[in-house]
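Read the structure below first, then the notes.
Omission of a single protein chain aside, the complex is shown with its protein chains in their original locations.
Order of writing sets the chain letters: A, B and C. Residues in each chain are counted from 1.
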Amino acid sequence: MSTNTNIRARLLISCLDRPGVVSAVSTFLHQYKANIVQSDQYSTDPSGGMFFMRIEFDLFEDGYDFEEVKKAFTSVASSFEMDWKMDLASRRKRMAIFVSKEDHCLLELLWKWRAGELAVDIPLVISNHPNLKEEVESYGIPFYHIPVTKETKANAESEAITKLHEHDVDFIVLARYMQILSSDFVGTFPKRIINIHHSFLPAFIGANPYAKAFERGVKLIGATAHYVTDDLDEGPIIEQDILRVNHRYTTEQLRVAGRNVERIALSRAVTWHSNDQIIVHGNKTVVF
Amino acid sequence: MSTNTNIRARLLISCLDRPGVVSAVSTFLHQYKANIVQSDQYSTDPSGGMFFMRIEFDLFEDGYDFEEVKKAFTSVASSFEMDWKMDLASRRKRMAIFVSKEDHCLLELLWKWRAGELAVDIPLVISNHPNLKEEVESYGIPFYHIPVTKETKANAESEAITKLHEHDVDFIVLARYMQILSSDFVGTFPKRIINIHHSFLPAFIGANPYAKAFERGVKLIGATAHYVTDDLDEGPIIEQDILRVNHRYTTEQLRVAGRNVERIALSRAVTWHSNDQIIVHGNKTVVF
Amino acid sequence: MSTNTNIRARLLISCLDRPGVVSAVSTFLHQYKANIVQSDQYSTDPSGGMFFMRIEFDLFEDGYDFEEVKKAFTSVASSFEMDWKMDLASRRKRMAIFVSKEDHCLLELLWKWRAGELAVDIPLVISNHPNLKEEVESYGIPFYHIPVTKETKANAESEAITKLHEHDVDFIVLARYMQILSSDFVGTFPKRIINIHHSFLPAFIGANPYAKAFERGVKLIGATAHYVTDDLDEGPIIEQDILRVNHRYTTEQLRVAGRNVERIALSRAVTWHSNDQIIVHGNKTVVF
Partner (left out) sequence: MSTNTNIRARLLISCLDRPGVVSAVSTFLHQYKANIVQSDQYSTDPSGGMFFMRIEFDLFEDGYDFEEVKKAFTSVASSFEMDWKMDLASRRKRMAIFVSKEDHCLLELLWKWRAGELAVDIPLVISNHPNLKEEVESYGIPFYHIPVTKETKANAESEAITKLHEHDVDFIVLARYMQILSSDFVGTFPKRIINIHHSFLPAFIGANPYAKAFERGVKLIGATAHYVTDDLDEGPIIEQDILRVNHRYTTEQLRVAGRNVERIALSRAVTWHSNDQIIVHGNKTVVF
């Protein structure tokens, strides 16, 4: 009689590609009676490149304890000098959303979250403007208004970091936040800040992208979701998408198209991050 | 000093999902000094479903011999009751193309083959019409004209099967062949006949799909590449794609759009099949 | 000194294709000092088919009155036996939304409406379930719960029609309403009810489309927005779109993909209808 009470976990690994790594990992899991549910692997170059792996596995409820397995894995990991993490699928990541005045990306995320399409907790939303407060609170989520000016920027970031730590945040989504974050801030959450960029990068970097797209008469409007690094708009790309447009689109209509494609690309990126499907290596992402 | 003379091989596995299968396979490969280059895995249901796996691995030139490894794998395979195959990546599959009068799918395949985008050998093309003979022969490929009428169909299929065996064919592509193959013929090449269907299945099955699409005013034109089974148009889907159309398209223009989307979907399906990326299970495909 | 106070209007025409119709219409508009801003035209068959036209034009504020122009056009229209309508662009259509329990299509429309991307008024939402009441009312829109059972269906439809008339509704969107409307109801709002269908029509008609899609192993998930006619799911198609999926998608994940593509296709169809961009002819749409 099946009780279907297995414990699902995920393991992400990056290391130098060396013989025996898959064997070592799968044999380890087998020893702990883990059932491998899904496994993805990518090698940049089989003769001496990087090796990336994502495994979903089930532990039996009456078998080994997750924390015990995780601890035991340390020795496998260190023998291959792995960069790794192992986590329970049931542990929902805690996601903070930063937003400015525009609500389209914010609302897409809130809807998907409420519809159960996004397996995260959302402990807080932070904005440099007060206007989305009521909307956010109607979802039962605390909203913090932290204004930012040139003079107060350092203090504002400190205040935000304090809030993020208080709420034990795992990752941050810049849902059209429109503020450039300092190196310090980015360094506090490495590979854990996702931004949505208003174009098909690399293209139309900078201000007024839709006016430029209009002037250039583009036939496609794109958006790029990426991790934030110190180099503005140059971080690892997670997802890109496009919508078809034509000469009849005004700059305003290009902007509407842009909003729609931003929602789509950002929500895919957030879904993948929240499911531990992404490994960052250098300036690229491996999305499993 | 790198000699870069490893031997690349591929292993495809289907079996009941049981604990230890990944461990057994990867440990086996490690014993034979194989380096796993890529690995994909899919379980339909971790508690008692099916397990599918595709592994690309490299053997060292001065190490174990491929045939030796393949033979030795038999015992692993039988202990898990695997349906499996292991093949050298360098062994190009031998692909026969069946064609009628229309050349668009045929030429797409011939071009990609000549451009080195399709890693197959093409020992012959068979057609029930003579009109593409010169074109095919200009690529240095033998062309066999085997006419088909209601009365001669059984004989024509026999003749085709003889030719296919003579040329040691691995799989067959129906590049708009327009003839329904008998159960006997299909049974001779199970899961090894790829067809391109002129619509987004299941939809507009039967004759005159573009006239029907025109009358229905569809906004998208699709095509479906699938393996051929006894149930006409009901075999496992490999790939589907669409092109956007509008009310201005005449039936003829819908047909042109259809030709273009057929080329795209079929050539993707053939590429995946030739790279051993597809596992058929029941009426579905797993494409790794 | 720009006054920029022109009055924008739209004219939609269907008639038999006869020489002189474009000339007659454009000369009429010129006589009334109208400036043609955009004009689209489509002929099914220049020798004796149907002719469709959509014109956007501007009247000068200090010139002819819109109602005067509209009335005067009657004589042009009758001389060509036109099916036509002329309306002010500023007159926002009054859209009713019918919904059942699922909220994704409803919320997409409400959000776009609030964001100013949808130029309609939404005087009411009707549902056969009470659960979306609070959500709808938070947008300041009246919500009517009209339960439907086999026995009460006729009464429920009557009650709905009364509400729709009271609120002077122009068109109805079935945003996953999940109820089959009677011939009487459909006949009350001909070519003015838009439905979103959970598949790439014609395909997977009927119940459990995602389970069927899963079993068939489709590689694309589609949705179709269409006008409702007496033939269930057979009305004129307005828009279709697809999302790419693969063997890893569970039935539930196919359902999520379906929800997302439904939102996209439906909101495009509603936008076009609200901007008078659609002409229905027979079982097809002309989308200008």
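The rule is simple: a contact is a pair of C-beta atoms (placed from the backbone, for glycine too) under 8 Å apart; a residue touches a chain by one contact, two chains touch by 3 or more.
As the structure is a prediction and not an experimental result, all values here were calculated from the model.
The missing chain, though absent from the display, is touched by one residue of A:Glu215, A:Asp230 or A:Glu252; that residue is A:Glu215.
When you scan A:Asp241, A:Glu262 or A:Asp276 for touch with the missing chain, the hit is A:Asp241.
Mapped onto subunit C, the interface with the missing chain covers residues 2, 4, 6, 17, 19-23, 25-27, 29-30, 33-43, 46-48, 58, 244. Contact between subunit B and the unshown chain involves residues 38, 103-104, 107, 111, 115, 117, 138, 248, 256, 259-260, 264.
Where subunit A meets the omitted chain, the residues involved are 42, 200-204, 215-220, 222, 236-242, 246-248, 283-287.
Here is the rule we go by: only the chains that are shown with their structure count from here on.
Under the touch definition stated at the top, subunit A and subunit B share these contacting partners: C. Chain nearest the geometric middle of the protein is A, using mean C-alpha positions.
Copies subunit A and subunit C of the same chain sequence form an interface built mainly from equivalent positions, shared numbers / all numbers used being over half.
We define each chain's centre as the mean of its Cα atoms; on that basis subunit A and subunit C are separated by 37 Å.
Centroids built from CA atoms put subunit C at 42 Å from subunit B. In subunit B, the residues that reach two or more other chains under the touch definition are 42.
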